[in-house]
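A single protein chain has been omitted from the complex, and every remaining protein chain is retained in its original position.
Labels for the chains are A and B, by order of writing; each one numbers its residues from 1.
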Amino acid sequence: MANSNLPRRIIKETQRLLSEPAPGISASPSEDNMRYFNVMILGPTQSPYEGLGSWRSPSTSSCGVVETGGVFKLELFLPEEYPMAAPKVRFLTKIYHPNIDKLGRICLDILKDKWSPALQIRTVLLSIQALLSAPNPDDPLSENIAKHWKTKEAEAVETAKEWTRLYASGA
Amino acid sequence: MTLGSGGSSVVVPRNFRLLEELERGEKGIGDGTVSYGMDDGDDIYMRSWTGTVIGPHNTVHEGRIYQLKLFCDKDYPEKPPSVRFHSRINITCVNHETGVVEPKKFALLANWQREYTMEDILTQLKKEMATPHNRKLVQPPEGTYF
């Protein structure tokens, strides 16, 4: 009912997300709201967010659940002004990361002032995946985590791994 | 691109709607006589909220600070949150035993629409305190709780 008048752009983006998913990313619209997507991102390899059993590099291109962890659930919403305004995204899985807060909100420039209408859901999710590989404690959303990261990086990385094991086990 | 094609067709999902309300509450509303915030900053589903209403002028409630609890379940904002006063108060729409705001006696909850917000609820409750049948009722001592 709510999906009449869905812009062609959103329909096309959705189709392409489903037919040619980006590696390690899946996004599918919710049944009753085509602007609302369930998203899963696999923690990138060699980051504290990768699945613990995945050093042998299992086929991450499949969107199936990797049992050993490193699967992060997110939600994404395309507001009325999209694509003139950025999509809204947040993590639903708890994650220990200096640019992500307790409510899963993400500090990422292309979601704010660097948004461009030529960007897409796919590029946004790829950027978020890249953010997991390259945390930026100089532009933090969680002050404490950022401080931890800057003063005792090894310890912070261990905490991030621990959280990945505890919360991102693909439940 | 279809600009301005009937804004009502876009439905903001629960969680993003609550994030919007959270940000609005953090910025501060109007004259500050109504405010709210999340109870548990770790709850990713943002269910428990605390609201505050300062009693309106020229009523027995003037200057009193009322604390309320609001609970937004999974079906918010399709369904209204459950609302109860934490601070004791004597007004007609509030259960005298439990502090619960009874939807049957509070039109905003009874005729709930998904566009309504927690701010609307608190603002309306403040107005309720100033209605002729509530403004002069004898009140329990300040600083007592349900």
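Heads up, the rule we're going with is that a contact is a pair of C-beta atoms (placed from the backbone, for glycine too) under 8 Å apart; a residue touches a chain by one contact, two chains touch by 3 or more.
Following the convention adopted for this analysis, contacts and distances are computed from a predicted model.
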Chain not present in the shown complex, as UniProt names it (candidates "RBR-type E3 ubiquitin transferase", "Basic helix-loop-helix transcription factor", "Pescadillo homolog" or "Small ribosomal subunit protein uS4m"): "RBR-type E3 ubiquitin transferase"
Contact residue for the chain not shown (choose from A:P29, A:P83 or A:P135): A:P83
Sites on subunit A contacted by the missing partner chain, in the whole complex: 7-9, 12-13, 81, 83-85, 110, 114, 116-119, 123
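Following the convention adopted for this analysis, only the chains that are shown with their structure count from here on.
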Chain centre separation (subunit A, subunit B; CA means) in Å: 33
Subunit B - residues contacting subunit A, complex: 1-2, 5-7, 9-13, 15-16, 19, 22, 41-42, 44, 46
Contact set on subunit A toward subunit B in their complex: 2-5, 7-9, 30, 33, 35-36, 75, 77, 79-80, 83, 88, 90, 92, 94, 102-105
